[in-house]
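Left out: one protein chain. Kept in place: all the others.
For reference, chains read A, B and C in written order, and residue numbers begin at 1 within each chain.
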Amino acid sequence: MRKRTLVKWILVLVVIIAGIGSYTTRSKRATNQQSITAVGSTALQPLVEAASEQYSAEHSGIFINVQGGGSGTGLSQIESGAVQMGNSDLFAQEKAGIDPQHLVDHKIAVVGVAPIVNKKVGVTRLTTSQLIAIFTGKVKNWRAVGGKNIPITLINRTQGSGTRVTFEKYALKGHSSAVAQEQDSSGTVRQIVSSTPGAVSYVSFSYINKDVQPISIDGVSPTERNVMLNHWKIWAYEHIYTNGKPTGLTKKFLNYLQTKHIQTTLFNKLGYISVKDMHYQRTWKGQLSKESGVA
Amino acid sequence: MNRMQKQSQVAMGLLRAIAGFVVLILAFLIGYIFITGLPNISWKFLTSPAKAFSAGGGIGIQLFNSFYLLILAMLISLPIALGASIYLNEYAKDNWFTSTIRTAIEILSSLPSVVVGLFGFLLFVVQYNFGFSIISGALTLTIFNLPLLTRNIEEALASVADDQRQGGLGLGLSKYETIIHIVVPAALPGIISGIILCSGRVFGEAAALIYTAGQSAPALNFADWNPFNIDSPLSPLRPAETLAVHIWKINSEGIMPDLTKVSSGSAAVLVLAILIFNLSARYIGRKVFEKMTSMD
Amino acid sequence: MQTIFDTQSNERFIYHFNPEENSIEMQTKDLEISYGKTLAMQHADIQFKKNTITALIGPSGSGKSTFLRALNRMNDDVATVKGQILYQGVNINQPGIDVYEVRRRIGMVFQRPNPFAKSIYDNVTFALQRRGVHNKKVLDEVVETTLKQAAVWDQVKDSLHKSALSLSGGQAQRVCIARVLAVKPDVLLLDEPASALDPVSTSQLEQTLRELKPNYTIIIVTHNMQQAARLSDYTVFFNLGEAIEYNKTRKIFTRPKIQLTDDYVSGNFG
């Protein structure tokens, strides 16, 4: 018993010494390390994360912490100043409960959104009015729009999701989708559409793969080229917001995201469209102006 | 009498069938996870870092994070849960106040973990400014874990026969000494299985961690074990995506081409890890128990 | 010698020792025990003589175990105890008394053998270790003396570091007695210590108690009237929460003063 007490004290001592030792010998980098945090949109997360890794690799002692959490979280956290960058799929103005006054928008990329259907419905093209009829629940069977005799299963993204807002605004011309199944992630939506007969939903271009059938609207197919020319109307910006003008590391990193190197390599891999390649710009209210390049 | 015997036989048969059916379900589940997952597991998969959008990513860091967070969360929550369950089981009088506490704890355990996660987010990440970090995650997991752990330990303590306690008291020992040195060791098998149960839950938890430990796993320098350096694996202030969070993330937003492979492989690794964890915890528990019951 | 005959009812007879006699180890005065609102024991005025064995007998629910447990305040958490409990003249049922010290001096052995999930050695030395005795020599000696006193040394001396859970009932019970002896009590309280034992173990246990008598004051609750008759010097008969008769054992079993006692010891009820 007494031996045990001794052992206990020795252990405590060792831990303390180890603690002091490791504190004093901590790497010199630690003292001049810089770290910033980006939070928000899960759609933008992979891009920012990949860019931050490259940036950290190129600049030692820099630490960029990229988290998801959703656009709502991104905007609330940047508004409250808890983080340095807030990632969002939507304009801050489009989001209820956000005061956009102090927020500075940095449009990082453009994503296209396309309707997708289960491969067995036998439909590859629709008109806008057909699409609206389907999503508002007026048409209930694929036969009515030239497909097979399969009932339509509607799958929505969650209310407030950027993809859904974009889709309702530009594909359904402002109509709200009928109340139906909701899923809160693109991956799940794709999985459900690919496995459920008669399912229809919408995802951003990067999620389209061989398991699902993308739909052309009014004869325009969902391609990046068509988005750049605004022939394909269903697209949106990916934003990084800062609280006030960006400074220091945040500014450097945002600039880094705009470099040609990143925009050509990472963007292509992820299926994003560079803002520079766009022939048009759009305000949050949807007004178009024929200008290319970044703001 | 004969009819009774027959009834008993039928009932026994039914019970066996039920148990068999449950085993079948469980076997199917585990089989499904392993069959889809195991072929994707390789040494490289287990050790290399994840890739966001190209094939061939691994889960090395996530695996380490999962274990590290689990250990931290357990280190924090175990003493608290033990103390609380001792109080509830041994000291608290059986009155409305105690039952209110019990009810409150039970209710807490039914909250969706995302709520606990958001609570942790607002408290630790934002309020205390710990950021998306291991420490935020571990504290949130502690909150998530405490109710069930307390409950399980209390159950284990309650199953120790009263004469053990009286034996201690009859020797002039304090209640506390009796509990710590006699009741707790006697309850150890039950406590360990409670810990295993909770560890499994913690290990597989995603929603509570998304907003606290974060969903990114920056590269770690496995040569540097100084917890004060931010790229050290031990650093409590680095963000740490766990395996369960990783599975959740790639399933919901992943765009890498080998998504299903990574996802099913990760799930199999997770289940495997829990299996190994369970077996070793059991083994250690038995050893500890043997040690306590034989030699000092 | 002085006896008090309860004149209020002819149904009680409580033997009292001469107050000058300095050999009373324990004594209760007007003890009243209740569980919540239920009264479990009242008017208990019993004296226990030093270095004797006193048996407490009575039918189930007569309060004998409750009474025994009150003597070293084991009932503290569950029951309310009123009245005085004198131990060597000191009232131990008063606030400020350190119950742990009381229980050390007045040890208790229980109905079912309850060895701890530890080795035999640790079972015996545990309480001492908790009280800060760590000297191995001292502990070894205590283990040997107490196990010898409890008459179990020869059977376990080669397996002291084996788990006490592996012992048979009789051996376990005697290890439990050794465990109590290790803290050097003055009084031993035993609550039906033989009820879970076979006849051979029981007679060994009784022999052990006889051997302990010169050094300890022993109070034993028993269901077994033969056991009370052959083992004890004094006997208290309880019924329905009252001490009905207290006298020398010989008298209780041969010439009880109270009819109820007669009925009980001759097996008419209980």
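We take it that a contact is a pair of C-beta atoms (placed from the backbone, for glycine too) under 8 Å apart; a residue touches a chain by one contact, two chains touch by 3 or more.
One rule holds in what follows: contacts and distances are computed from a predicted model.
Per the UniProt record, the chain missing from the shown structure is "Phosphate transport system permease protein", taken from the list "NADH-quinone oxidoreductase subunit A", "cytochrome-c oxidase", "Phosphate transport system permease protein" or "Formate dehydrogenase subunit gamma". One chain is not depicted; across the entire complex it touches A, B, C.
Among A:V139, A:A180, A:V220 or A:L254, the one in contact with the hidden chain is A:A180. Residue B:G200 is the one among B:G60, B:G131 or B:G200 that touches the chain not shown. Checked against the full complex, the candidates B:L72, B:V125, B:L173 or B:A186 give a single residue touching the omitted chain, namely B:L173. On the side of chain A, touch with the chain left out of the figure occurs at residues 42, 68-73, 75-76, 79-80, 95-98, 153, 158-161, 176, 179-184, 188, 191-192, 195-199.
Remark: the residues of chain B touching the chain excluded from display are 1, 4-5, 7-9, 11-12, 14-16, 18-19, 21-23, 25-27, 29-30, 32-33, 79-84, 86-88, 90-92, 99, 101, 103-116, 118-119, 122, 143, 146-148, 150-151, 155-156, 158-159, 172-177, 179-180, 190, 193, 196-197, 199-201, 203-207, 244, 247-248, 251, 263, 267, 270-271, 274-275, 278-279, 282. For chain C, the list of residues touching the undisplayed chain reads 87-90, 92, 96-102, 130-132.
In this section, only the chains that are shown with their structure count from here on.
Most remote chain with respect to chain A, judged by CA-atom centres, is C.
Closest chain to the protein centre (all Cα atoms averaged), using per-chain Cα means: B. One simple way to say how far apart two chains are is to compare their mean CA positions; for chain B and chain C this gives 47 Å. Work out the mean CA point of chain A and of chain C, and you get 77 Å between them. The residues of chain A that reach two or more other chains are 1, listed in rising order. Interface residues of chain B, counted against chain A in their complex, comprise 52-54, 125-126, 131-132, 210-211, 214-216, 218-219, 224, 226-231, 239, 249-255, 259, 296. For chain A in complex with chain B, the touching residues are 1, 22-23, 25-27, 29-30, 33, 35, 37, 39, 42-43, 45-46, 49-50, 53, 56, 63, 65-69, 73, 77, 80, 82, 184-188, 191, 206-207, 269-271. Contact residues on chain B toward chain C in their complex (touch as defined above): 161, 163-164, 166-174, 177, 181-182, 185-186, 289, 292-296.
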